[in-house]
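After the structure tokens below, expect a handful of questions from me.
A single protein chain has been omitted; all remaining protein chains appear in their positions.
== chain A ==
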Amino acid sequence: MIKAENLYFRYTEGEAETPFALNGVNLEIKEGEFVVIIGHNGSGKSTLSKLMNGIHTPTEGRIVIDGIDTSNEDQIWEIRKRAGMVFQNPDNQLVATIVEEDVAFGPENLGLPSEEIRHRVDEALDTVHMSAYKRKAPHHLSGGQKQRVAIAGILAMKPKCIIFDEPTAMLDPSGRKEVVQTIEHLNKNEKITVIHITHYMDEAIHADRVLVMDRGKIVMEGTPKQVFSKVDELRALGLDVPQVTLVSHKLKTMGYAVSDENLTVDELVAELCRLS
């Protein structure tokens, strides 16, 4: 679905040259995968996501989305149709005064017949469980609801892949839960390839694969269990692990027969029950 080869990117060239924000990234994301990218601020995660739908084009190397090279300017709209993007701030993404009009904005710009637009909007709102709000004004919605409307707007474009750039950073716990459940549903049931960038480690535990970025490079990669078991390395990169993983890790260092790959409360409880 997404393939990056030897990817380098810097924001400005020439006299005021900035350092490389991406420093040699090689990456392949398969169709239907659920990939979470973590890394501290400035590690290059957001930059990478912006190369994934052609907001930026590589300084060196290349990135191919569903068979299309993003440096191919003629194809930029095709790329954005196939790889949609959801951003951090729910208030910056909604353009219309009525929820359903907002969701219709993308398909309208594709020049689709109106029945098709109607159908896509209804279907998209249904998928994110926001049909009951279709005639409401976006500013009366909660943060989690606004993000789900933003997601519906992307879904109405029928993308194969959605890139989420910290979509939960500004939400409260229940809003976060709504959005995370929506993302997981899209991947599992709608078979959409998901790239999810986050600072919340607990949002990574259901991913197929976790990528850890530092200084513009991918420095760790693996299943959530493989990545989070490397507690000390993650902490050295300024990152956290889920609290349960931390407890498991410390108990293991103290000599107890506990796996350091536990991510959930249930896993650790089961092991501790076996121990005693």
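The definition used in the following text is that a residue touches a chain if its C-beta (ideal position, glycine included) is under 8 Å from a C-beta of that chain, and two chains touch if they have at least 3 such contacts; residues count from 1.
Operating definition for what follows: contacts and distances are computed from a predicted model.
Student: The hidden chain: which UniProt name fits, "Amidohydrolase-related domain-containing protein", "Energy-coupling factor transporter ATP-binding protein EcfA2", "ABC-2 type transport system permease protein" or "Heme exporter protein C"?
Tutor: Looking only at the record, the undisplayed chain corresponds to "Energy-coupling factor transporter ATP-binding protein EcfA2".
Student: Using the document's definition of touch, tell me which of A:44, A:107 or A:143 contacts the absent chain.
Tutor: From the options A:44, A:107 or A:143, the contact with the absent chain belongs to A:143.
Student: Looking at A:6, A:97 or A:174, which residue reaches the missing chain?
Tutor: Considering all chains, including the one not shown, the answer is A:174.
Student: Can you say which of A:96, A:219 or A:247 touches the chain missing from this structure?
Tutor: Residue touching the chain left out of view: A:247.
Student: Would you write out the residues of chain A that touch the absent chain, in ascending order?
Tutor: Residues of chain A in touch with the missing chain: 39-42, 88, 142-143, 166, 169-175, 199, 202, 238-240, 242-244, 246-247, 250-251, 254, 256, 265-266, 268-269, 272-273, 275-276.
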